[in-house]
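One protein chain omitted, others in place.
Chain lettering (A, B, C and D) follows the sequence in which the chains are written, and residue indices restart at 1 in each chain.
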Amino acid sequence: MNLLLTISFSSVASGIHNWLVSTIPNELLAKSVEMVIAGICLLLFLVPLCFILGYMERKVAGFMQMRYGPNRVGPYGSLQIVADTVKLVMKEGLTPTGSDKFLFNLAPVIMVVTCMLVLAPIAFAKDFQIWDINIGVLYVSAISSLAVIGILMAGWSSYNKYSLLGAMRSGAQIVSYELSVGLSLISIVILTGSLKMSDIVMSQETGWWIIRGHIPVIISFVIFVIASTAEINRAPFDLAEAEQELTAGFHTEYAGMKFAMFLLAEYINLFIVSAIAATLFLGGWMPFHIGHWQEFNHIMDFVPSSLWFLGKTFFIIFIIMQFRWTFPRLRVDQLLTLEWKYLLPISMVNTILVTVMAIMGWHF
Amino acid sequence: MGSSALILLLIVGIAFSVGGILISKWFAKSSASKVKGEPYECGIPTTGTSWIQFNVGYYLFALIFLIFDVELVFMYPWAVAVKKIGMVGLVEIVIFMFILFMGLLYAWKKGALKWM
Amino acid sequence: MTNEELKQYISALFPTVTYDETGEFLNILIASTELKPLIKTLRYEDDLKFNFLFCLTCIDWKTNLMMVYHLISKTHKHIVVIKAKIADVVKPEIETVCDIYQTANFHEREVYDLFGVNFKNHPDMRRLLLDESWEGYPLRKNYVDENMITI
Amino acid sequence: MSLLGEDYTTEEGEFVINIGPQHPSTHGVLHLKVWLDGETIKKVQPHLGYIHRSIEKMSESLSYRNFIYATSRMDYLSAHINNQACALCVEKGLQIEAPPRAQMIRIILAELTRLASHQLWWGCTGLDLGAVSPFFYAFREREAILEIMEETCGARLTQNFCVPGGIMADIHPNFQKRTKDVLKQIKSKFQEYDDVLTGNVIFENRNKNVGFLTAEDAISFGCTGPMARGSGVSCDVRKWFPYDGYDKVQFDEVLGKEGDCFSRYMVRMNEMKQSVSIIEQLIDNIPEGDFQAKTKMVLKLPKGEFYQRVETARGELGVFIVSDGAASPYRIKYRSPNFSNLSALDHVARGYKIGDLVAIMSTIDLIIPDVDR
Partner (left out) sequence: MFLTDYIRTVYKGVRSLLTGMKTTGYYFTHARKEIKTEEYPDNRATLTMFDRFKGEVVMPHDENNEHRCTGCQACEIACPNGTIKIITKQELQPDGKKKKAIDTFVYHLELCTMCNLCVVACPSDAIKMAQTFEHSVYDKKQLKKVLNNPGSKIMEGVE
């Protein structure tokens, strides 16, 4: 048991790295082989993750609506999403005649690539991070706002009025909610004094920020969850694809694998947003520690760090899913009212509160 | 892994999405027809072009956003250092935020936050 | 107002109208040319105030077409039925009432669609239910449907 | 005057969008052509006739017993009430009256139909605005009501239980017990409805101050039912022209004040409560006796015109029968509530956003087969 615990992801990774370097004489070749292995590992992680999220979404929806959800394909319907993927692969990826073909096909690629890039600084477990960039938080908020380009591109190039309206809506929406997300991220940066993800996680060794930071951090957590739900275009903020108004919004014309890419990007984005919320507010992979209770903390350490991380992430994912299956959709002007008249002023005031708290040392 | 991770992620993202689309092209049967290529509008042929300029009113929001987002970027370095600076940092950011907040109030009062 | 009072009131203004009280409502029979002034009076006179047109339809009596307007007053709670004969079956025409009752807009389009009655001054006289290219008026008694399948 | 005096051609540079016939939020095959300015609606033009079956023409060749079944297919959510209207109209022509037992069963079933219809509407309103779960909660109660229908009438939607002179068969022995159980269940769920939708801040914002219809316009457009009552126009046929013993029941006509979407919503919500109270009054007091009056084998109405109106879940349904003394009607006109309510859509929706159109349409509660007939 102890042996298992001591094997961390970084030691495995460095082991592989050393082995590759020693066996393959050419350094560049070794590096490329390593990258291929890493890429395959990443895909092996991401694709099942999307399957799990898709399955989870359907089951959550089902249970909330007094249904079973998928229960035919595989045990408890767990292979339903695989069947759907196979179906999507077999579908013709239609490109409408009037559309701007280059942009139309580029949009799903951009969607996937942007959300892949955001994965880099996320700390999945102890010592397991793709790139521990020293401006992690800034990097996340910078790259994640690129997604709006993909949506605008998809909506514009489709040559469809629903798509156009959906894209225009999401332009205003994502851009606006960026601010609240940024401000609530900043409140944690103030407390930790670092933009580095690993530093942020380490700073929560004696307790998660949401517990240590009193009400101000709770407020910024709530604002973060709401605003990031809007950022990733999920109900009740799914105006860009409002089914009842615009049939499917910006991806009306997409079919087959191209549509699957949007779906994939949505789920990866959902995961990323929850992962960041978990990292910043709920301590990431850090086990639940209380101050100086050494025994208690030690027991908590026995649970693997990746489980802690995934547990917290999935908890937030569940909350965001519950939003979707409970609330009606906002109207486009109410969406902006919510951001500009409620979330933004509140988070601005909240930032100052957090600053005062950090300087005075009023947090635990 | 360092900054090479970015290249890795970029390549994986492109390979995965382009590969997926190409694989489905391999598997999927395709046929072309005039009706199939029409833009979907509930089964009715569209009237006029879909690429027209129209006022959605998000133009103003984009402008306000631009101002606020630049301010937000300024706040990141401050946020990292504020614990070390102490009281001075707090006073500075209060003034900064106050100006920002006045800007927001002004926009609110002027009706720029109303969707047209 | 009772039916008797209504009759007196209307006869004073429109001496040509005739009445029929066999049904449950008071029926007012009027020439199609006089329909519009009559309905205007019924709608806007304070004592009458027939402000709710709850049914508008047409009956094909083979030799003529008959427009039927059911009016009720929401304030006085009295009901009249106005019937206007259109003698010309080939090219029936009558004045529209949709500037008095907005509901008549759709109802008149429906009558135009199914009976072929042309409403003069109607803002949007097109077929409502059937396709623009449809020939004939289905609810006419002499309408023959070649596609009908008899079981 | 909104519909008048304008041409409907599309000009260069206008943004025209078709909503329907294949669209998630037009219940049935309603096709709306919407002129937009940005997101704001400039004009809405309904295109009808996708499911026009000419029930009126068809009925001209059917006997007075037979034509009733087709009306179930008009407003399929108030099928029983439609049947009742036709049966009442034929009874008026024959100058007979259904026995008290039949009348009472008819109105109990009619109120159950209204409940079921409003429940479906409630679910769909949530669904249209993006809240999916309420739809399923509404269907749970509706299912229980439909089971009563199935047990007694033999069908869930198109009951065809009313015949001229009464009802087709006596009630099922389980009817009373089952109805009481369902009422208990529904009453306990009203709070949940309020929790999940009525009180929800997003839902409230979506519906309040949207889709105003003044009382005057409601009358001019011939609106009836909850649509007109939401604007404060008293038009409940059950109060104005009681039929089948509605004059013996205690209930309030629910009236709204503002005339916006939310007031229409609240009218329907409160109407559900009124329906529950009507059924509660009647369910234990069904009189003994025949369930059908004696009628001839072949019914022939005397020469003349007969108009009968009832209150369906969506407003006033009028059945206008012109008889020439033969065994089948000379002309039948159904004055359908949805037809008039739909004509007000353009007036109501103008100047609001495209998202509001969905809210407006769902609170008007259109059933397209009833518009097209």
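Keep this in mind: a contact is a pair of C-beta atoms (placed from the backbone, for glycine too) under 8 Å apart; a residue touches a chain by one contact, two chains touch by 3 or more.
What you are looking at is a predicted structure, and each value in this text was computed from that prediction instead of being measured.
**Q** Which listed residue (A:Trp19, A:Phe45 or A:Phe63) would be found touching the missing chain in the intact complex?
**A** A:Phe63
**Q** Tell me which residue among D:Cys86, D:Leu127 or D:Val196 touches the hidden chain in the full complex.
**A** Here the residue in touch with the unshown chain is D:Val196.
**Q** Which of these touches the unseen chain: D:Leu62, D:Ile96 or D:Val249?
**A** Final answer for the missing-chain contact: D:Leu62.
**Q** Among D:Glu97, D:Glu151 or D:Glu280, single out the residue that touches the unshown chain.
**A** Among D:Glu97, D:Glu151 or D:Glu280, only D:Glu151 touches the chain that is not shown.
**Q** Given the full complex, what residues of subunit A touch the hidden partner chain?
**A** Residues touching the hidden chain, for subunit A, are 60, 63-68, 71, 322-323, 325-327, 342, 346.
**Q** Residues of subunit D in contact with the chain that isn't shown?
**A** Contacting residues on subunit D, toward the hidden partner: 62, 65-67, 69-70, 133, 140, 143, 147, 150-155, 158, 160, 163, 168-169, 172, 192, 195-197, 199-202, 204.
The working rule: only the chains that are shown with their structure count from here on.
**Q** Centroid from C-alpha atoms only, then distance subunit B to subunit D, rounded to Å. What do you get?
**A** 45
**Q** So how far apart, in whole Å, are subunit C and subunit D when each is placed at the average of its C-alpha atoms?
**A** 25
**Q** In subunit B, which residues are in touch with two or more of the other chains?
**A** 41-42, 46, 56-57, 115
**Q** Quick check: what residues of subunit A touch more than one other chain, meaning two or more?
**A** 161-162, 165, 169, 247, 332-333, in rising order.
**Q** Can you list the residues on subunit D that touch subunit B in the complex?
**A** Residues 10, 12-23, 31, 33, 36-39, 353 of subunit D touch subunit B in their complex.
**Q** For a test of understanding, state which residues of subunit A touch subunit B in their complex under the given definition.
**A** Answer in residue numbers: 13, 31, 35, 38-39, 42-43, 46, 88-99, 105, 108-109, 111-117, 119-120, 130-131, 133, 137-138, 156, 158-165, 168-169, 171-172, 175-176, 178-179, 182-183, 186, 189-191, 193-195, 247, 252-253, 256-258, 260-261, 332-333, 336-337, 340-341, 344-345, 348, 351-352, 355-356, 358-359.
**Q** Tell me, which parts of subunit B touch subunit D in their complex?
**A** Contacts found on subunit B: 41-44, 46-48, 52, 54-57, 115-116.
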